[in-house]
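Below is one structure; the comments refer to it alone.
Some chains omitted; the rest stay in position.
Order of writing sets the chain letters: A and B. Residues in each chain are counted from 1.
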Amino acid sequence: MDTSSALFLALDLAGTFAFALNGAWTAIRFTRLDIVGVLTLGMITALGGGMIRDVLLGAVPPATFQDWRYLAVAAVGSLVAFVSSRSLHRLATPIVVLDAAGLSLFAVSGALKALDEVGFVQAVILGAITGVGGGTLRDVLIREVPAVLSSGLYAIPALVGAFLAVGAERVGAAALPGAMVAAAVCFAIRMLGVRFGIDAPGPPGSRAPRMME
Amino acid sequence: MDTSSALFLALDLAGTFAFALNGAWTAIRFTRLDIVGVLTLGMITALGGGMIRDVLLGAVPPATFQDWRYLAVAAVGSLVAFVSSRSLHRLATPIVVLDAAGLSLFAVSGALKALDEVGFVQAVILGAITGVGGGTLRDVLIREVPAVLSSGLYAIPALVGAFLAVGAERVGAAALPGAMVAAAVCFAIRMLGVRFGIDAPGPPGSRAPRMME
């Protein structure tokens, strides 16, 4: 395995672990599922984005099914979340932070993988889809409006991260720093949006651009 | 590009534009999303049906990602919907009309593309899936029961349009008039169903065949 493949795999597995914890804790917090439901939602959240990416790229069976490490990391992450849920008094903060981490890592890894198959703009879009995909499946399954629709700064940081990753690759920047900076910028924008409740502008004339629940 | 490809592309891009406007206005009307949510829902509605079609046909990466015009048309349509939403006092009518237009155009373009790969009946079904796919993703994401389930005349006009398009192709009719008539018949059936509230028959013994909300 060359350096580039190793970097891609590391990003992808780190994102898988973050989303597994996030999905499993979400299951515990919002719906009081039993262990099977918690593991299932953790694994779908962790593996969903990459599966959508690979299906759209024609890279099937998806990496998830060809490399046992994805399944192992997703299962371990979900189990860790399950057994540790009691010691965490409030799950809200880790859920949000891990979601931002998974979003950032997958946006970058997805864009870099897509760049081998499609053009620049399409790779950015596919990276963003990879980042938001798992969380969107998670939200649909637990009947929440997906964050990608309701949260102002969710798709934007994913697009920025994917754009920076693809741009760094194109201008010949060193792979590891390029990917790390891209993921860090995505993560920072997302967390700033969460911290300060920033939303993108609403339609002209509307007063309440936020999702009504 | 030969005539047949140009016709297919024109139908597909016109359907993309119609569904982008429809999805974006739906986001504004039903959920008061901000600009990112509006653009996201517009683009998913516009590109979803074709992506499902291409994934099922094995034509990956989907046309959406191989041809920049799809992304551009979907983005422009969503933006136009966003900036024009204030001047439209009531969005209900254009939403319904554009949904019928996208349904018709995609049912025909999907069926014609599928016919290169699969048999007659399967091409009709795949055309109908292309027509209803984007709107179904839209409805699932905003937590509505999809029109394809709740609306009596939604799947039927898509099947009729796809059938006519495939039939015209098979009997050697001229491509452009064949496709236009197929789409027009689909559109007319759908709009008649909306105008007169026509539903298909309910199960034997039921009195209320409509979806209860």
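Annotations
What we mean here is this: a contact is a pair of C-beta atoms (placed from the backbone, for glycine too) under 8 Å apart; a residue touches a chain by one contact, two chains touch by 3 or more.
Model, not experiment: these values are computed from the prediction.
Identical protein chains form the entire complex, numbering 3 copies in the structure file, with 2 of these shown.
The rule is simple: only the chains that are shown with their structure count from here on.
Mean C-alpha position of chain A lies 29 Å from that of chain B. Partner chain B is touched in their complex by these residues of chain A: 55-58, 117-119, 121-122, 125-126, 136, 140, 143, 145-146, 148-150, 152-156, 199-206, 208-212.
Listed in rising order, the residues of chain B touching chain A in the complex are 27-28, 31-38, 40-41, 51, 55, 58, 60-62, 65-66, 68, 71, 82-83, 85-86, 140-143.
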